[in-house]
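The complex appears here without one of its protein chains, the remainder shown in place.
Right after this comes chain A.
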Amino acid sequence: MIGILLARLKLFVRNPWTFLIFTGMSIFFAFIIGSSEMGGSSIYVPIHSENETIRDSIIGKELAKEEAYSFSWMSEKALKDKIESGKAELGIILHENTFEVLVGVDSPNKGLVQQTVQAAYTKKLQQEQLIDNISTRSDKDKIVEEFTNLRHSPVFKMKTSSFQNEDSFVYDNSLHSLFGFTLFFVIYTIAYNVLPILTEKQDGVWDRIILSPVKKWEMYVANLIYSFLTGYLQVVVIFLTFRFLMGVNFYGRFIESLLLLIPYVFSIVSLSILITAVVKKAQQFNAVLPIVSVSMAMIGGAYWPLEIVSSKVLLTLSKINPIKYGMEILNGATVYGYSFHELLFPISVLVLMGVIMMGIGIHLMESRHV
């Protein structure tokens, strides 16, 4: 088994192009498509006010602190242009005691942005009421300072959670692109590393190894370990590139994201075995693989969030698609901050899919003399 792994490694070093090309393509596409918000991982919201003082007031300061949204100050005309050209989903016009939301795309983000701006106005109101009830000027400054300190260092913290309604979801475009393209392109790397099982069977190399003291299970395990490691290495390289060269913080769950990808990579190795077992020639494999991978990526939500898909047929199909569960795990771990326990369902589905596809694939390969 070690001999087979060493030979595979040598072949990889001599011809690393498949790996490098697909790794490069993942990075390129994720960077281009997710780059509009790369690093900040926040939703772009243009903002305007006729009253210049609002920007420096507590409202402006509160909005500037928001991490989930990137509020960008501009003229009213520029704001409307951004919405009309589709560069922003919505825009906010702030007044002294109220605000307007200009909506270009009616997405769930509208309600979330509205809540955030409303919260800033509430804080402004609280501060104003406090100041109004204080008589002297010296007291005012002291109490406002004390109030601000208390807000930042409260005696106790209260954390609130709420159920999301069916229409709302948090969508981080840059991470979605990164995850989507990583899960998509790694299919090719893994599949092209499983393909040699088919070509070696046709070339007689496989027969030669069968006649040697090497056991058949060792032949399969060596090939599958190699395919798994190559696929996983690609994922690690892509994530490391985005984490350390482009500053994507993965919501502080970088290591978890990498570890949680193991079931996905395993299921793709199994899928590749199944495809290799079904086709008869490498040419058929080359024709089938793009069809399977692209349709899986579309149905599984690698290119766009599944939450915007309304077709019941597509949503049903997505339930037998490893990419859906891979995306669920990655988005769950990072954007939603789910615990391992909450991610157990998609992890289990991927492991189950992997075991079933591997079982059927190897059975088909063994029952057919190529």
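Annotations for the structure displayed:
The criterion applied here is as follows: a contact is a pair of C-beta atoms (placed from the backbone, for glycine too) under 8 Å apart; a residue touches a chain by one contact, two chains touch by 3 or more; residues count from 1.
FYI, contacts and distances are computed from a predicted model.
Taken from the listed names "Cytochrome c-type biogenesis protein CcmB", "FtsX-like permease family protein", "Cation/acetate symporter" or "ABC transporter ATP-binding protein", the protein name that UniProt assigns to the chain not shown is "ABC transporter ATP-binding protein". From the set A:Gly86, A:Gly204 or A:Gly252, the residue in touch with the chain omitted from the display is A:Gly204, counting the whole complex. Mapped onto chain A, the footprint of the missing chain covers residues 2-4, 6-7, 10-11, 14-15, 202-205, 207-214, 369.
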